[in-house]
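What you see is the complex with one protein chain gone and the rest in place.
Let's look at chain A:
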Amino acid sequence: MKKIVVGGQIDKKEVAELVEKYAQGKFEVETKSDLEAAMALKNGTADYYFGACNTGGGGALAMAIALVGRPKTATVSMPGKIMPEEEIREQVTSGKIAFGFTAQHKENVIPILMDELSKLS
């Protein structure tokens, strides 16, 4: 079973609950500190990374960007701007493995991300 780690900086509990809900048992979900989560992704002990913060790219993805490289990451929402659904799906299909978003938009983006991820596996 593929594993999703929840890192990022804020609202981790809520993000993990949402991921768990939409995973529908198809993914293993674990919450870690952003550093440990990014490390897990780098070492291959986790397959995907979710993280929230206030900017969508800062605390949410900083460690993941630094450890696995920016090409593998996607900021799917920022303050005042949510990526359109098709674009979010494209990010997943194009092989991004770490996703950051603004905590305020978690209910909007997690269902889409999880739906597309579950098609992959």
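Observations
Heads up, the rule we're going with is that contacts are C-beta pairs under 8 Å (C-beta built on N, C-alpha and C of every residue); 3 or more make two chains touch, one makes a residue touch a chain; residues count from 1.
The criterion applied here is as follows: contacts and distances are computed from a predicted model.
Not shown: a single chain whose UniProt protein name, out of "Dihydroorotate dehydrogenase electron transfer subunit PyrK", "AAA family ATPase", "Rieske 2Fe-2S domain-containing protein" or "Transport system permease protein", is "Transport system permease protein". Touching the chain that is not shown, out of A:L41, A:L67, A:V92 or A:L113: A:L67 (per the contact rule at the top). The chain not displayed touches chain A at residues 9-13, 33-36, 39, 53-63, 65-67, 70, 75, 78-82, 100, 102-105.
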